[in-house]
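Note that one protein chain is taken out, while the other chains of the complex remain in position.
Then we have subunit A:
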Amino acid sequence: MSDMRTPLAKVRGLGSAKDGTDTFWRQRLTAIANIPLLLFFVGLLIALNGAGYDEVRATLGNPFVSLVLVLVLVSGLVHMRIGMKEIIEDYIHDEGIKIALVVLNTFFAFAIGVACVFALLKIAFGG
């Protein structure tokens, strides 16, 4: 009776939250991806410093720039959503407020992502 876990649970190794080390791993994966992606973004902003409307749109409309920026957004937003969820869970102890903030956190990440990707596609497709 020293271990109440079933052999299946032990093999799956998912723990009580049922997603194992998924979040931990995803945070590392996006952290690694964010390094080259955000360096590209910083480089892009350096190159576009002082540029006018037409030049900015021409650059953002370039298929390569557009695609990489979508990756920057997805990887960055996934990473920041996990990070903010962790901050909320650390400091907010009231269960109701905590759940509400965790939900809003997801809404925020998706809203930013959808708005940015839509703006990029609109520019890329010449709208």
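Criterion: a contact is a pair of C-beta atoms (placed from the backbone, for glycine too) under 8 Å apart; a residue touches a chain by one contact, two chains touch by 3 or more; residues count from 1.
In the analysis below, contacts and distances are computed from a predicted model.
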Protein name, per the UniProt record, of whichever chain is missing from view ("Succinate dehydrogenase cytochrome b556 subunit", "PD-(D/E)XK endonuclease-like domain-containing protein", "Sugar ABC transporter permease" or "Phenylacetate-CoA oxygenase subunit PaaJ"): "Succinate dehydrogenase cytochrome b556 subunit"
Per the touch definition above, residue among A:9, A:102 or A:116 touching the missing chain: A:116
Chain not shown, touching residues in subunit A: 28, 31-32, 34-35, 38, 42, 45-47, 49-50, 53, 56-57, 60, 76-77, 80, 83-84, 87, 93-94, 112, 115-116, 118-120, 122-123, 127
